[in-house]
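Excluded from the complex is one protein chain; the other protein chains are retained at their positions.
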Amino acid sequence: MAVAEMIKSIAQAPEKEYYLPGHRTCAGCGPALAYRLIAKASGKNTIFIGPTGCMYVANTSYACGPWAVPWTHAQITNGGAVASGIEVAFKQLIKKGKIKDEFPNIIVMAGDGGAIDIGLQAASSMMYRGHDVLFLMYDNESYANTGIQVSPMTPYGATTMFTPSGPEIPEAKKFFPKDPMAIFCSGGHPEVKYGATASISYPVDLMNKVRKGLAVEGPAFLHVQCPCPKGWTYPADRTVELGKLAVETGMWFLYEIEDGVKKWNYMPKKLKPVEEYLQTQGRFSHLQPEHVAKMQAWVNQRTQLLGMEVPLPPAQ
Amino acid sequence: MPKAYKQVPFAAIVKSPTVNNQGMVTGNWRYLRPVVDKGLCTECKMCWISCPDATVNYSKDDGISFNLEFCKGCGVCSNVCPVGAINRVPELDFED
Amino acid sequence: MTLAVAIDANMREITVWTRGVTLAKEARDVATLMAKAGGVEGLYVQSFDNYVDLPDRINVACKSYARLSPEPIETYYEYENYHPDVVVVTEETMVKGHNILEGCKPGTVVVINTARDPQKLLKYISPKEKLANVKAIATIDANALGMNVMLTFDGTEGAGDDTTIGAGVGAAIAGAVAKATGYAKLESLLKVAENKDAVKLGWDKVTVLAL
Partner (left out) sequence: MPIKKRGTGLTAVADAWQLADIDVTASYPIRPYTAVMAEVAKRIANGQMKCEMVHGEGEHAQFSIAHGASMAGARATTGSSGVGVTYAFETYSPIAGGRCPIQALIGDRTLDPPGDFGSEHTDCLTLRDNGWIYGWAENAQEALDNSLLCFRIGEDPEIMLPQIVAMDGYFVTHISQDYVMPDQAQVDKFLPPFKPEFRLDVNKPVIMGPQIEPEMGPPLEWDRNVVMERVKELIPKATAEFNKIFGAKYAPFVDEYMTDDADMVFLLQGAHAVTCRSAIKYLREAGYKVGMCRLRWIRPFPDAALQQILPKFKVVGVIDTNTSYGAAGGGGVLLVETRASVSEVANKPIIQGFTSGLGGETITHEEFFKMADMMKQTLDAGKIIQSSTWVNFNDYDKAAIEVKAAWEQAAPSTK
C-alpha cells in the first residue's frame, strides 16, 4: 500500500472480512475483535504472522483457521525474526523476478508476551533492521492462552494464576507494566517512523492506524489494548465498554508518534477516578484503598509524563 | 479405545477459508441469542463493527441480521447498541 | 491379537458438560464432589477435566469427568470418559448442538440444570440413535436455588483447587446427580461439600422422568 486511504466513519469501514467467523476465542474476545478490524483495514494483500498466544492457539484449534489471507505460525519467541525473513524474501524474489507478487502487507500479530516479554529481542531487532513490517501488539495484559498468567503488561494489583492475592501479598501483582511505546517509538529504534496506541473500542481510529503503519516505509509499531473477559473477569458483553472506560480513566491512552512528533487522537475532558475502572473487573476485586490510591498516583504521574493536560482525580 | 486417527494435510498446511471457517462452528456456544428490534434500530452499525466474530451482517435492504451458525452469544452487540435495539433471548426459546 | 477382556467392567463414568470459564468451576465441582463422595463410600475414584478442552474459552463446550469403581481403576490415564453412564448438563442450552450422548451406554441417566420441561428438551438431544440408551432424564433448577457461581482459575491446568469445593450451583447439581443415579448417599455428599444446604436442596428438588 503506498498512501493509505483513511476511513472517516463506521459507515465507511470496508465491508469485506478477512478475519472470518469460526474461531475458538472467548465469547466477547477483545483480541479477536482487534484481529477482525486489523484484517479489515489491511485487506487482501496481507500476510499475517502469528506468534504463539491466544491468537494462535484459539484461532487455529483443530487444524483450521479463520483467515481469508495467508497466515503462518511463529514461535512465541520469534515473530519479529520470522517476519524479517518473509519480508526480505519477498523483496529479493520480486527483485530477481522469481515471483510476480505485489509486495504484501506483512503484519506480526503478537500478544504482549510475544511482543514485549519473550518476543522482545526479535521485535526490537526487526525494528532496528528496518524491515517493512507492521509489528502489532495485541495487549490483553496477560499470558491468556495458558489460562491467565502474569506478563509484563499485567497491571499493578491484578490477580493472575501466578500472582494470586494472599495475606503476604495483598495487592497481587507488585510491578507496574512496561511502556512499549517508550521502548520502540521514542527514538531507541530510529527506523521506526510510525508508532501508535489504539483500542478495540475506537475502531475507526484503530483501522486508520493500521493503514498508516502499513503505508510508512519500514517498520511500524501498534500497541492495541484488547480487553479480555476471561483474564480480567468481567461479563463478556462489556468488552467494548471497558476499552472505553480504560481511556476515560487514564488506564489507556490514544496517541501516535509520526516522525518523532506525538499527536493525541483522543483526550477525555477530564479523567474519571481509576476506581471506576478497577471495580468493573474481578482481577482487581481484592484491592484495598491504599492499593487503589497507589494506582491513581501512577495514572496521574503517567498522564503528566505523557503530556496529557487534563484535570486529574485526586491521588491520596 | 480403538484409535480414530485423522487425515492430516502435508505439514498441516490448510487452505484458507473464504466465507466462514467451517472447521470451528461456534453457533452452539450461544445460550442467549441476539434479536434486533428493527423498529428501534437506527442502522448506525455499532454492533456490526464491534462483533469479535464478524457475525453481525448488514445490508441496506435488510438492515442488521446475525450469522447464527457462528454467533457465540457474547452480547457485545447488545451492549454497544446506543438505542437498546438488540435483545438477548434464551436460545431454548427458539425451535431452530 | 486383541484380548477379549473387560477392563474396568464395574467402573461408572460421569461426564459433566459445561460452558467454558463462566461455569467451569461449578462443573468441576460436580465431578469432584461425586468422586469425593464415592471415596467416602470406599470406592476407587478419579475426577478430572477434559485436557483437550483446556484452556477453556468463554462459552465453549467443556467437560469434566468423574469415575467411580469398586476395583482399582485401570484406565486411570485415559483422556476421556468414552462411555459415560451419567451425562450432566450444567447449562440447559447445551442440549442443543452438542453430542452429549456420544458413547453412552444402555441405562444412561441424563441430569440437566433447567427449569424447562424435560420432554421438551428431549427433541434437541443428540446423537439421536443413542436416545434409546437413556433410562431417565432428571432435571434440577439449580439456578433458582439462590446459589452463587464461582469464577476462578484455581484448579485448572493441573493445579490443586484451593478454593472451596461445592460452594455454589455445582453443589446443588451434585445433590441432584447423586439422588437421580444412586451413585452416592446424601450423607457422603454432605460430608465433602462446602454448601450443605445446596446439596440438600438439589437432592430434594430433583425430578426424575423415567423413559
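General observations
Each chain carries a letter (A, B and C) given by its place in the written order, and its residues are counted from 1.
We adopt the following convention: contacts are C-beta pairs under 8 Å (C-beta built on N, C-alpha and C of every residue); 3 or more make two chains touch, one makes a residue touch a chain.
On a predicted model such as this, the values are computed, not experimentally measured, just so you know.
Residue-wise, the contact with the chain that is not shown comes from A:57, picked out of A:41, A:57 or A:287. Contact with the omitted chain, checked across A:25, A:46, A:159 or A:296, is made by A:46.
Mapped onto subunit A, the interface with the missing chain covers residues 44-47, 49, 56-57, 60-65, 67-75, 77-78, 80-93, 95-96, 98-99, 101-102, 104, 121-122, 124-125, 128-129.
Residues 3-8, 10-16 of subunit B touch the missing chain (whole complex, contact as defined above).
Everything that follows uses one rule, which is that only the chains that are shown with their structure count from here on.
Annotation: 24 Å between the Cα-based centres of subunit A and subunit B. Centres computed as Cα averages put subunit B at a distance of 29 Å from subunit C. Taking the mean of the C-alpha atoms as each chain's centre, subunit A and subunit C sit 39 Å apart. Residue positions of subunit B touching 2 or more other chains, listed in rising order: 26, 29-30, 72-74. Residue positions of subunit C touching 2 or more other chains, listed in rising order: 58-60.
Within the complex, the subunit B residues that touch subunit C are 1, 26-31, 72-74, 90-92.
Those residues of subunit A lying in contact with subunit B across their complex are 10-11, 13, 15, 17, 19-30, 32-33, 36-37, 61-71, 203, 229, 235-241. On the subunit C side of its complex with subunit A, the touching residues are 20-21, 54-55, 57-60, 151, 153-154, 156-157, 159.
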